[in-house]
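One chain of protein is taken out of this complex; the other chains stay put.
As written, the chains take the letters A and B, and residue 1 is the first residue of each chain.
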Amino acid sequence: MPKLEIDGQEVEVANGTNLVQAAEQLGTEVPHYCYHPGLPVAGNCRMCLVEIEKMPKLQIACNTRANEGMVVHTKSDRVLRARESVLEFLLVNHPIDCPICDQAGECKLQDYYMDHDRQESRIPLESKVSKGKAIDIGPMIMLDQERCILCTRCTRFLDEVTGTSELGIFERGNHCQIDLFPGVMLDNPYSGNVADICPVGALTNKDFRFRTRVWYLESTPSVCPGCATGCNIDIHHRSGEVFRYRPRHNPDVNSYWMCDEGRLSYKRYQGEGRLLQPVQRAGEDWQPIAWDAAVGRFVDVLKGDKRIAGVISAQSSNEEIFLFDQLVREQLSGQVAGHSWSPEGASSDELLIDGDKNPNTAGLTELGLTLDARKIIDSALAGEIDTLVLYGTDLTQVCTVEEIAELGDKLDAAIVLDLRYGPSLEIADLVLPIASYAEIEGSFINRQRRCQVLGRSMEPTGHSWPGWQLLTKVAGSLGAPSHDSASAVFERIADKHAAFRGLTLAGLAGLGAPLGGATSGDG
Amino acid sequence: MSEKILLRHEDVANLRELDVYVSDGGYATALRVLKEREPEDIIEEVKASGLRGRGGAGFPTGMKWGFLPKDNPLRYLCVNADESEPGTFKDRQILEHNPHLLLESMVLAAYAIKCHKAYIYIRGEFAQGAKILEEAVREAVAGGHLGEDIYGTGFDLDVVVHRGAGAYICGEETGLIESLEGKRAYPRVKPPFPAVYGVFGAPTIVNNVETLCCVRPILERGAQWFKTIGPEKSPGPKLYCVSGHVERPGVYELPMGTNLRELIYDHCGGIPGGKKLKAVIPGGSSVPIFTADEIDVNMDFDSIAAAGSLLGSCGTIVMNEDTCMVRALRIIARFYRHESCGQCTPCREGTGWLERLMIGLEDGGANDRDVDLLMQVADNMMGNTVCVLADAAAMPTKSFVTKFRSEFEEHLQHGGCPQRSAEAMRASAHA
Partner (left out) sequence: MAVEFSKESKAHFEEILTRYPKKRAAIMPTLWLAQKDFGYLSHEVLAYVAELIEESPAFVASVASFYTMYYKKPMGRHHVQVCTNLSCALVGSDNIVNCIKEKLGIGLGETTPDGKFSLDEVECLASCGTGPMMQIDDDYWEGLTTEKTLEILEKLAAG
């Protein structure tokens, strides 16, 4: 654990820490472009030059290990002069198209120029080397070669992380440019990451381009709902609309990356198809119904000596699963099963993409549910069930169209709690819209049995309710103690399940934590 | 020094053929050393000789060898035969005319550092040199001087000739290593240094051709003999490349520390046509220039450094009074722009900027502040990059502008090269 001094402040760092990270520990940013903690050091941008006492030349902070007794200056005159000159060099061939550049607002060239340089250009515009602009290089990415500062983050990512090397640097000197090989697109399943790590507007995300200026966006830390890996993300949103996901660093889960499929999965939870208010069946039609009345109707259907069964999907949070299980199994003595379905041939790989396209299959099993939804359907088809509650469950994933029709005949009542219109509505008597994972507080458990927290990015869509709120209200109406927050529900989970013991939602914020014990079970 | 050591082929015809080389005493040193001496002992002898690298940096060779970690048995020797510093053409003489001197020296060096695989990285343009070397390797293997179980001592050395394909930066030792690994020749950030992490991740020694060729003579005649040639702190025979405006340009083998004036006027016969000397670049185009009255300097690492330039690769370029210094610097600027690998920001952008400024000065279109700007851009490039190519472009720029500023100002005022427009006028008058 070397101790060193940076700008007059002492800091103790772990062995092997470089000076960019050591300064960060003190809250000091050493400006840099090519350095990225998830990639091998390139040392080419020369922006992170710092002065180290007893060394004649300035040194790049990214490739210098913090050593015992080092005295480092990150803001000395020499350092500031070097930084200004590197910025000036970077701008020698950089176009001045910030007003139409999608990176504006999150461009490191722009940021550092405002911090350090702000001098008038000494380079005539007409002498800039011209290169390609707005080149479509793959399903996710647009390339602007003129804006590229050749930091090689993208090529290092494609060489070292995906091993696909679709992009290369061509030519040399001031004619260097990033490009594809003709006929080969940048279309690997992780291509979107290159736009995240590009420090300037050279690589931009096609899905996000020109939809909004970044300074209007809010960011909420959360977890990708795309599969069982649970990549940590930031949800970038504004006025109830998600604009993009950005991977959030978690060394134990996803490093700095996420896959393209997960990146685009936000689209499933917004826009057309979302259920906006409670409705009940009125013959062939649906009739809107107020929430109080809807809850009342739900409670009525559950009351009495009925044979009740419930199915809840692995898209639901732990809090929803727990309350659903408590309600149907404990309170109403019904049967409950979890439902975790992935399409046939679902993508998967060794890196981050899991073939289980549900973010919380582990949550179902950890909370003691079986994954045998079909058994419940079979009972229902055999006429052994009066009331079926489907929570986020698409029946076509469990039975045939004919069977769905048959279920409609066999059941006294079917209640559907869901985000979206879907085939399950065919047999529903009452439909209650619930909020998406981005609209609630709660948690998922990933494939590593790591419990991670969802961030509530926005208000529930339409008149939908957070599932835990709806379930606790119904349970309360039937005489159970109710909970006033998702955190309170999580506390109950921790009481009841040994694996969750000692954890709290607040405590899990950030990187989450592994569940305790090797297996689950009621405590 | 009348006897030629490195340029012995000038005294012995057909020395590049193995039997001629052997009958001239070739490979006798390798045989004796492999049979009789210990590797550590060779390193000590090379250290004691005071041999310093001839590639440009002048680093003590024995010390470099000593940096190899003791624990890793896998290691490589790379010969830097990528001679490309403008004004330098010495290694080519050895490669084409005395290849076995290099191979024998490689056997000795490899034995000293306990290495069994060596690569000769030869610049792509030396197609003839590569053919000659490959033939020499074949001959040497057939003759038992290279390959497996050399002289029955159990020592193996496999030598591979690897051709470059046109990139000056491969002369930088880590650029060379990257290129040898099949990549763009981007010099590596250091540390780690090649002696610890070199080619294919293994400890590697990279030595210049001329440097290595001093190893056989040192082991043949002893470190003490070597030290009797030239100054104490950088001894040995040295190849001086002289080009430009001299009567007899060429490569001269002379003791390290030969006086620059003597080199130009005595050995090379002075300036042709009774012209006056204007300037001399002593060590290849990347080093600071000397004016005519600065040439009383001894050509060894320390003396030249004390006089404000560098011995570099010893490419001495001589310019007479008619030379336009702006044009000369423009050519140098073009070269470094063309050869910048493009990796580091200050070099990639700075070399291009310098050339643009020089074009403006020579062809017209320069701005009033451009002479100052040349100095500022050069200053900002220096010392801030992975390798020294940026410095190589900046150093001549700064010294040309400082020492010949009036000529630059004149170009500025004239809106281009006054000499060239005078020539153009003369040409049109003749037409």
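Here is the rule we use: contacts are C-beta pairs under 8 Å (C-beta built on N, C-alpha and C of every residue); 3 or more make two chains touch, one makes a residue touch a chain.
Only a predicted model underlies this, so the values are computations on that prediction, with no experimental measurement involved.
Undergrad: Decide which residue listed in B:Thr211, B:Ser243, B:Asn298 or B:Gln419 touches the omitted chain of the complex.
TA: B:Ser243
Undergrad: For the chain that's not shown, point to the residue among B:Met319, B:Leu374 or B:Val388 touching it.
TA: Result: among the candidates, B:Met319 touches the missing chain.
Undergrad: From the list B:Gly25, B:Gly124, B:Pro191 or B:Gly269, pick the residue that touches the absent chain.
TA: B:Gly124
Undergrad: Looking at the whole complex, which of B:Leu6, B:Ala328, B:Leu357 or B:Val401 touches the chain that is not displayed?
TA: Among B:Leu6, B:Ala328, B:Leu357 or B:Val401, only B:Ala328 touches the chain that is not shown.
Undergrad: Just to verify: which one of B:Glu45, B:Glu85 or B:Glu294 makes contact with the chain not shown?
TA: B:Glu85
Undergrad: For chain A, which residues reach the chain that was dropped from this view?
TA: Answer for chain A: residues 159, 164-172, 179-184 touch the chain left out.
Undergrad: What residues on chain B make contact with the chain left out of this view?
TA: Interface residues of chain B facing the absent chain: 83-89, 91-92, 123-128, 160, 162-168, 179-185, 200, 241-245, 249-251, 281, 285, 315, 317, 319, 323, 327-328, 331-332, 335, 338-339, 341.
Rule of thumb we're sticking to: only the chains that are shown with their structure count from here on.
Undergrad: Could you tell me the distance, in whole angstrom, between the mean C-alpha positions of chain A and chain B?
TA: For chain A versus chain B, the centre distance works out to 55 Å.
Undergrad: Under the touch definition given earlier, write down the residues of chain A that touch chain B in their complex.
TA: Counting only chain A, the residues touching chain B are 41-47, 49, 57-58, 60, 63, 82, 85-86, 88-90, 92-93, 122-123, 127, 129, 149-150, 169, 171-176.
Undergrad: Across the complex, what residues on chain B touch chain A?
TA: 167, 184, 186, 189, 191, 337-346, 348-353, 356, 369, 373, 380, 383-386
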